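Here the complex is missing one protein chain, while the rest keep their positions.
After this line comes chain A, so read on.
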Amino acid sequence: MNVPTAVRARAPETPRGRSTRGPFTFGAGARLSLLAVLVAAAFCACLFAGRSPSAGQVWDVLAGRGDATARHIVLRLRVPRALVALGAGASLGLAGLLLQSALRNPLAGPEVTGVTPGAVLGAVTATGLGLAGWESPTAVVVAACLGGFTGAGLLWLLAGRRRSDPEETVVYGVLVSAVLAGLTSMVLLVAPGELGSVVQWLVGSTEGRVWEHWTLLWPWALVWGAASCALAAPLTLLRCGDEQAAAAGLNVARARGAALVGAVALTAGAVSAVGALGFVGLLVPHLALAVFGADLRITLPGAALIGAVVVGGADAGAQVLSRVLVEGFGAERMTVPAGALTTCVGALLLLVVARRHTAGQM
């Protein structure tokens, strides 16, 4: 049909031409660099925040002086502990963003999709059965991974044919998480002898992590982290909506499956290293999206860095808090686990996020 010229739309008067603004503009690069500096700062804070040896003694050790005890504590305990905190934080931040993007749900996180509770159950069961302990971290990693994949697998089976519906998937995730947490409690009741060490899995702590934990954590986190960042393009497209992504050429089911596997693997690695650090995987992605925007090519690495800063900072904060409690109130052997700190601060942040989310939907 010939449309008369009078009713035709005017040609848009907008300048054509190639845009020079990519995602790696100075702004994004500067923000990433700043975060890297913050990661280094968090690392230093973890090293220096402890009570004994004091900050001065730590400095002596780093400068090549210091007595044998201080050297041992700093080089064999403090450094690996700080590294484990950073690595676990990066893994959890990545895992959370992968889950939220794959399920298109801002309230999804490893904690509420059965992944973290499954990994905890695995670790607790292995410890309770005497198969694993602080002396044998390898067994804990294996058990946590098995548990994490079991939790995710349960969710996969339960969600059944409706697994393409993100909202429903999250509801089932909460169900699976509750059941797994219940099973964990049962294991704790049956094997109370191990309670002291086992409770650390539930709250999440960086106490007593040594080089062995780090050597297990970093290759795992690196491999899965790199694989996840390679998923940045499909996941960014998936954020546009399932149907829209499929129409633009994405195999939605495959991309979503790959992202979920990556998220489970990263979470299991982090849980086996530091236990269930509350809210990190749920809230770090929101910070990352606020700082870097929805282009996951830059936001995924950003989430890893923010996660590292958050958990490193929480660890340093927990050490300072423990120090204050011991020095101020004279409490003997009082240690605040980092997980307690992330849970308390996280709960407040979650409230903010949930309110903003609800307001955004109006």
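A few points about this structure:
What we mean here is this: contacts are C-beta pairs under 8 Å (C-beta built on N, C-alpha and C of every residue); 3 or more make two chains touch, one makes a residue touch a chain; residues count from 1.
Keep in mind that, in the parts below, contacts and distances are computed from a predicted model.
Look at the chain that isn't drawn here: its UniProt entry, checked against "Peptidase M48-like protein", "Alpha-D-ribose 1-methylphosphonate 5-phosphate C-P lyase", "Dyp-type peroxidase family" or "Iron complex transport system ATP-binding protein", names it "Iron complex transport system ATP-binding protein".
Considering the full assembly, A:L250 is the residue among A:L217, A:L250 or A:V284 that touches the omitted chain. Across the entire complex, the residue among A:A30, A:A55 or A:A233 in touch with the chain not shown is A:A233. Residues 1, 3-4, 6-9, 11-23, 104, 106, 230-234, 236-237, 239-241, 243-251, 289-290, 293-295, 297, 360 of chain A touch the missing chain (whole complex, contact as defined above).
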